[in-house]
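To start, the structure under review is shown below, and the notes come after it.
The complex appears here without one of its protein chains, the remainder shown in place.
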Amino acid sequence: MDGAAAAFSVILPDRALRIENLGMTQAAIPDAAIRVRNVSHQFGEVGEARHVRALLNTSLDIARGELLCLIGPSGCGKSTLLNVMGGLFTPTTGAVTVGTTPVHGPMPHDIAFIFQESALFPWNTIFENMILGMTFQGVPKSEREDRARRALEAVGLDEFAAHYPSQLSGGMRQRAALARALSLETQILLMDEPFGALDEQTRMVLGEDLSVLLSRSKKTIVFVTHSLGEAVFLADRVAVFSARPGTIKEVITVDEPHPRKPEFMTSAKFHRLRDQLYGLLHEEIRKSMSQSAKPKRAYEDQAKGDS
Amino acid sequence: MSSPRRKFKDRFASRLVQVGFLVVVLLLWYLATTRWGVNKLLLPNPLNVWDQLADVIRKGEYLNDLRITLTELAVAFVISTVSGTLLGYAISRSPYLIKVFEPLFAGIYSIPIILFLPLYVLFFGLGPASKIALGTTISFFPVVLSTIAGFGNVDKVLVTAARSMGASDYQLFRFVLVPAALPVILSGLRMGFTVALLSVIGSETIASLAGLGHRIVNLAENMDMARMFAYIVFVIAIAASLNTVVSVLEARGRRQR
Partner (left out) sequence: MSAAVPTHAGIRLQQYLWRHPGIARLGVVLMLFAVWEIAARWFVDPMFLSPPSKVLFAFGDVLATRGVPAALRVTFFELAVAFAIAVVIGLVVGLAVGLSKFGNRSVMPIVLLLYGIPQITILPIFILYFGIGPASKIAFGVTHGMFPIVMAVVAGVQNIKPILMVSARSMGASHWQLLRYVIYPHMIPSFFSGMRLGMTGVLLGVLLAELYVSTAGIGYFTSVFTQNFDPTKLLGLVAILAAMAIVLNEFVRRAEVHFARWRD
């Protein structure tokens, strides 16, 4: 893997080049925040019952400061790709670089994660959760409380600092998870269907908040979702996945400045883009539904495989 | 990710640890009695124990004790199963009754019921009746508690759906309530069986005239160590096979509901 990564840093100079990838092309982006090159990933071994080819020869560049949505049918490997980007899985083949660093494991100083279920530690209060995240990351003790408070204020949870996660609603828990990620002050946020378990109204509000936050913070965000509306509303670009083994079928640009207003959702542009996405996805969703049922969440497989 | 080869090695190594544990225990036992001169009255030679076990089985000497123990067990388990499931079902029909009785049973269950044994001996004597009484009392609680939990926690949606399709009371019971509650009840029955077995053998050990527990104590008092160990092995084997049978029945019951 080291060799491959080193090779890429040589092959990829800072100019746009086109990558041949299953007949489709994507522009390489100069000075990208994250580069994904020819990543394939499979769970289990060939011939085993739990063998799954999750991701097939995928390449993608994510520009600094953009919000990129990954969208696709269930089990298509979009979460797998996110985990590979963040160094939580080592891909079977291929390589990821963040800035100029090849990714070989978690990069807590560059990348913060937000997961679908709140990954808050249930035995700690919201505030303790903030502190603990920064402890893990290695933030000096003197700075932690201050940063925790600021992050909680940014998501409007400062009054709930002393609550336990179980005392909050799902939406508030995800806000808290967002605050914890923000307190880590990384340039990159990887969000794995963060609003997936929430009701429609809550996710709309959180989506608006996220758009505002993005326009302020200039963070690079990769956001996995299965909601067409959410993808169009939030993303600068939407990468559409094919059915399993997943790879990127097409990337659509949403040319609309942040912060986005709710009115955007009723505009003709929004509907055109949404319909375009639906057209791209529809066939893949049918394909994936006819595949084996019950896709497991990728990290569960991974955790069972190597913990 | 671990390769299949490494996984195989891993599995092999863990089997090795398990088999090794048994081998080492037997070996230590053997060496202790033959080489290190441990008193035969404390630890008999395993080969002697083996001979005695063969003798016990060949002569059929165990038959009477086994019959008594199994009869006590069967009577106790049947009584507690019938009373526990009927009472549990009756209570489970009303959330109010659940609130009244469930904590009561759970509370009594949390005290060590073995304490009642002297009372039962006083009341029912040293014969099988006191063993049956203790076995019934102890196994009643897991059965009744699991029956209440099983029937009490059936998903309301299932009941509503069946009613909406016109299910009669009997159909509701037979095709919705029983299948939904069965896994919980069956594991309660299995637990009831296990504790009934333990309490029957336990009360035979403490105060009795016959039965497998009594036999072991009798041999201990006569310092007939090799034969006592043989009986212990025998009883453990019987208990293990009974528990296995019950587990298999439980699994089958779950599948066939």
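Letters A and B mark the chains as written, and numbering starts fresh at 1 in each.
Methods note: a contact is a pair of C-beta atoms (placed from the backbone, for glycine too) under 8 Å apart; a residue touches a chain by one contact, two chains touch by 3 or more.
Since we're looking at a predicted model, the values are computed, not measured.
A.B. asks: Which displayed chains does the hidden chain touch?
C.D. replies: A, B
A.B. asks: With the full complex in mind, choose from B:79, B:197, B:210 or B:246 the residue touching the hidden chain.
C.D. replies: B:197
A.B. asks: For the chain left off this view, which of A:112, A:221 or A:281 is in contact with it?
C.D. replies: Of all options in A:112, A:221 or A:281, contact with the hidden chain holds for A:112.
A.B. asks: Please pick, from A:101, A:166, A:253 or A:267, the residue that touches the omitted chain in the full complex.
C.D. replies: Checking each option in A:101, A:166, A:253 or A:267, the one touching the absent chain turns out to be A:166.
A.B. asks: When the complex is taken as a whole, what residues of chain A touch the one chain not shown?
C.D. replies: 86, 88, 106, 108-109, 111-113, 115, 117, 119, 121-124, 132-133, 135-138, 164, 166-167, 184, 299-300, 302-304, 307
A.B. asks: Touching residues of chain B against the unshown chain: what are they?
C.D. replies: Within chain B, the residues touching the omitted chain are 10-11, 13-18, 21, 42, 96, 99-101, 103-104, 107, 110-112, 114-119, 121-123, 197-198, 201-202, 205-207, 213, 216-217, 220, 228, 232, 235-236, 239-240, 243.
Throughout what follows, only the chains that are shown with their structure count from here on.
A.B. asks: If you average the CA atoms of chain A and of chain B, how many Å lie between those two points?
C.D. replies: Going by mean C-alpha positions, chain A sits 51 Å from chain B.
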